[in-house]
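The complex appears here without one of its protein chains, the remainder shown in place.
Order as written gives the chain letters A and B; numbering starts at 1 within each chain.
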Amino acid sequence: MTAMSFVYLAAILFAIGAAAVLLRRNAIVAFMGVELMLNAANLALVAFAHMYAELDGQIMAFFVLVVAAAEVVVGLAIIIALFRARQTISLDEPAELKG
Amino acid sequence: MVNEVLFWTVALLTVIPSLALIFAKRPVHIAMSIVLVMVGLAAAYVGMGAPFLGMVQIVVYTGAVMMMFLFVLMLVGVDNAEDLRETIKGQKWIAFAAAGGLAILLIAVIGDATIEPRTGDVVGNPEEIAMVLFSEYVLVMEVLGFLLITAAVGALVLTHVPRLTPRRTQVELQAARVAAGADPVNKPMPGVYARHNALDVPALDPEGNPIEDSVSRVLEVRHQTQDGAEFRAQLEDTDNPDHEARPHGAPSRDSDTRNTREGEEPK
Partner (left out) sequence: MQSLIWLAIAIPLASAAFLLLAGKRADAWGHWVGVVASSAAFLVGAGALLEMLGQDAANRATTVTLWEFIPGSDLSVSAGLLLDPLSITFVMLITFVGTLIHLYSVAYMEHDVARRRFFAYLNLFIAAMLLLVLADSYLLLFFGWEGVGLASYLLIGFWNFKDEYATAANKAFVVNRIGDIGLIIAMGMIFAAFGSLDFATVFAQAPEASTATLTGIGLALLLAACGKSAQFPLQSWLGDAMAGPTPVSALIHAATMVTAGVYLIVRSAPIYNGAPDAQLVVAVVGAITLLLGAFIGMAKDDIKKALAASTMSQIGYMMLAAGLGPIGYAFAIFHLVTHGFFKAGMFLGAGSVMHAMNDTVNMRRFGALRGVMVITWVTFGLGWLAILGVPPFSGYWSKDKIIEAAFVGEGWQPWVLGGAALVGAGMTAFYMSRLFFMTFHGKARWEDDMHPHESSALMTVPMMILAVGSAFLGLFLATGDKFTHFLEPVTGHAEHHDPVISIPVIIGLTLALVAVGTVLAWMRYGRADVPVEAPAGSLGTITARNDFFQDSVNRAVFQRPGQHLTRTLVYADATIVDGAVNKQARGWARLGEASRKLQTGQARSYAATMLVGVIVIALIIVVGGL
């Protein structure tokens, strides 16, 4: 069994995360779906690094992790601001975009 | 080469909890499932020669990010079960089709890819990682530092609520309360009966009528109050038989103007 199996696993996790983003109305849950997708990508990166016996993949995964952390900070701040303004964090509520 | 046991363990430990993202109702359950996924991924990293990344994964994701998610969940107070019925027509099928299509596409592409694995064993321990990070990628590292600071400041800006009016002093608050018609003095303490000194019994005014405001509102909502008339009747029975007993259950609140606030309908 090669590390390629982990890449397949990453693909499945990525799809699950995407489905969560599309399906869940709760902004925090949808956000967790995004996190899952990021982590799936990380898994693939680490798997590739293992296959090629190079450290660069791991470094890349490390950077993704840092960026994800920053993203979480800002994203959660936005959710809080949204909650303050609307008393809800449902993604279906902010329907001002409706034409 | 990777350990087969490790792979299957990780696969089960990640795929099954991650399905909670789609099917679980309570956000807290979902968050805890994701913590499990993160731990599983950390195990996979360690198994693939990236012990440093595995540790960072646990520290950052399970320790910081997911805890922050939980914190926000508690902060906004929406730990209620979410109704999973779809509100947008067709969204469910589109979502499943899209996600399924994505999975199939990705798997097809991965299966089609030809990779020639190299031999040799590189372990991403902190020392090795640091060597690469601070030589080849030092500039990126710096930029990431900026990014983190910016994100922190951004979060502060987004969550900051500016004070638009000056803070009111206690004197002003008190004046406003009196102006609104509140009692200028403290409410009487409940339960002043000599033989029944308890929080669930209203105090009596000088005429012997119960003051219902003296009982905590919480107890009233829970219907855990006692009626003062009952005790007064006992008093009157024993101590003052000449005194005319009032009818039970009608402690003449209507006649007691002191307790009827202005603008409030007597109950």
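One rule holds in what follows: a residue touches a chain if its C-beta (ideal position, glycine included) is under 8 Å from a C-beta of that chain, and two chains touch if they have at least 3 such contacts.
Remember, predicted model here, so these are calculated numbers, not experimental data.
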item	value
Chain not shown: contacting residue from B:91, B:159 or B:216	B:91
Chain not shown: contacting residue from B:16, B:67, B:84 or B:105	B:105
Residues in chain A touching the chain absent from view	18, 21-23, 25, 30, 91-92, 94-99
Absent chain, residues of chain B that touch it	88, 91, 94-95, 98-99, 101-102, 105, 108-109, 112
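In this text, only the chains that are shown with their structure count from here on.
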item	value
Computed distance of Cα centres, chain B from chain A, in Å	22
In the complex with chain A, residue positions of chain B that touch it	1-2, 4, 7, 10-11, 14-15, 18-19, 21-22, 27, 30-31, 34, 37-38, 41, 44-45, 48-50, 52-53, 56-57, 60-61, 64-65, 68-69, 72-73, 75-76, 78, 82, 86-88, 91-92, 94-96, 98-100, 102-103, 106-107, 110, 115, 117-122, 124, 128-129, 132-133, 136-137, 140, 144, 147-148, 150-152, 154-156, 158-159, 161
Chain A residues within the chain B interface of the complex	1-9, 11-20, 22-26, 28-29, 31-33, 35-36, 39, 42-43, 46-47, 49-56, 58-59, 61-63, 65-74, 76-81, 83-84, 88-89, 92
